[in-house]
Structure formats: C-alpha cells, structure tokens
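In this view, the complex is presented without one of its protein chains, the others remaining in place.
Let's look at chain A:
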Amino acid sequence: MAGRRQGARRDTRTAYLLLGPSLFGISAFLVLPILVVAWLALQRWDLIGPRTFVGLDNVVAVAADGRFARSLLITAVFVAIVIPAQTVLGLVAALLLNRGLRGSAAFRVLYVLPWICAPLVLGVVWRWVLAPTDGALNALIGRRVEWLADPVLALPSVAAVTVWTHVGYVALFFSAGLRAIPDTVHEAAMLDGAGAGQRFWRITLPLLRPTTFFVLVTQIIATFQVFDSVYALTPDGGPQGVTDVVAGRIYYEAFEQRAVGQAAVMALVLFVLLVVVTLVQQRWFSRRTTYDLST
C-alpha cells in the first residue's frame, strides 16, 4: 500500500516536471502579459513619468473615441476581404499541387517563401512595387495608379499583399489535409458514378473540415492582429485613415501618443473579441466535423 502511494507520488512529480516547461511558458508569456495589460488598463502612464491609478477612466476615453470603433470596423472589412480570398486561393493551390504534376515540390517551396519572410521586409519591397512614381507595377501596366495613396484603393491593396503573403501557408495545410483523405474513399465514389464536382463538394470539402477549421481559426486571429505589413505599407494609417487597423491603433496609442492605459484597454477588447470569434467558430465546426475516417 505504502509502495503504491510512493509510486503515485513519484508519477505526480514526474508529471509536474514534464508539464513544467509548458506551464512556465504559458504563465510567463501568456497569463502574466494579460494580467499586466489588465493592470495597465487601470493606469495613466506615458512611459516616462509616474503611473497613476485612474480606475475606468481609460475605458470611458476609449469608448468615447470614435477612432477605435472605426478601426474595429476597418479590421472587420479587412478580415472579410482577406480570409475568403486566401482560403479559396490556398485550397485551389493545394488541389493543383496535389495532382503530382512535375515541379509541384518547387512550387510548394515558392508559395511558402513569402510567409517565411519578415512582414516588414515584404512591406518595404511591396511599397516599391506599388509606388506611384518609379513603382514596378505602374511601370508594368503603363499608367500611374496611386495604389497606397488613394483612399479607395489603399485597403484592397494592403489586403492583396496580405493574401499573397499567406496563401502558401494556407496551401501547405490544405495540401496535408488532402493527403490525409484515403484514395479508397474517392475510388468508391467513382465506382458509384460520382463526377469530379460531386467528389469535391461531397467528399473532399467535408473531409477537409478539421483542416479548414484550423486554417480559419489561425488565419482569422492573425488577420485581426495584422500590424507589421500594414504599417510598412501605410505608416500613418493610410489616406484618410482607411488602413487604420486595430493593432495599428493600439501601437499608435501606446508608442506614438504614449497613452499606455488606453492602448491596454484596446488590447483587452481585441483579446475578448478574438476569444469570442474563436469560440463561435469552434462551436460551428464541432457539430459538422468528422476527425477520424475510421469512425
């Protein structure tokens, strides 16, 4: 009896040891920053002077500042442009790559290259490509278009660069998802007389739901938090503030206006928003997803 208890205690100790690094990581890099941000949301602080406890003053100030609500709206529009485009294009790219055509491996690397490059570097390169004078794109089309300076074109242009950057990453996951679908399922469908379209809509897409769920959750979170590429392309929030996304507004409040408390409130709002969006997605997908083909 004593031996069993000792063994159990040893197991518990080993479990804590194994969990230790993860617990440390989660505490230090997730829980602690959230607590610090929540604490900062109650302070007035300009980074240089003293901190003053102001209660909910920052919340009131952010609620009264229409620019934050506008940046939320702009981010929602940005997400609505980027997510469908990069998901569909990523899926199409994955379907083409998985046909086993010659050069597919090279194309796979090529698609993923933008994703592994630093977004700020990509931003600088694309700024040159989209520049109105001496820009590569305008030289190609032979007319002057102010891609990043026109209030109508700026957000779609930034969105297009974001889609271009992430399509390879999305394709990589869809490609893995497609490979996980056994050929036997498609063969059985073909024997039953299902055409290519039917097989895609009734077999491929439903069986890709776990992958689609993962891609959508991670990409929606990343797109809501988009900052570096937008900042590199349109540093002052774009013409008439049309590219003033939420993360940019948080950066502006914290590091340019040095209103750290208000920036912390905005960061918390974004955090809560992302938790809600993720939970909704999780709920929607969990009712419609089959994870294991053997069940």
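Note that a contact is a pair of C-beta atoms (placed from the backbone, for glycine too) under 8 Å apart; a residue touches a chain by one contact, two chains touch by 3 or more; residues count from 1.
FYI, contacts and distances are computed from a predicted model.
Chemist: Of the candidate names "Protein FixC", "FwdC/FmdC family protein", "LutB/LldF family L-lactate oxidation iron-sulfur protein" or "Carbohydrate ABC transporter substrate-binding protein (CUT1 family)", which one corresponds to the UniProt protein name of the undepicted chain?
Modeler: "Carbohydrate ABC transporter substrate-binding protein (CUT1 family)"
Chemist: Kindly state which of the options A:Ala8, A:Val31 or A:Leu47 is in contact with the chain not pictured.
Modeler: A:Leu47
Chemist: Tell me where the left-out chain touches chain A, residue by residue.
Modeler: The missing chain touches chain A at positions 17, 20, 24, 46-49, 127, 131-133, 144, 146, 148-151, 234-237, 239-241, 252, 255-258.
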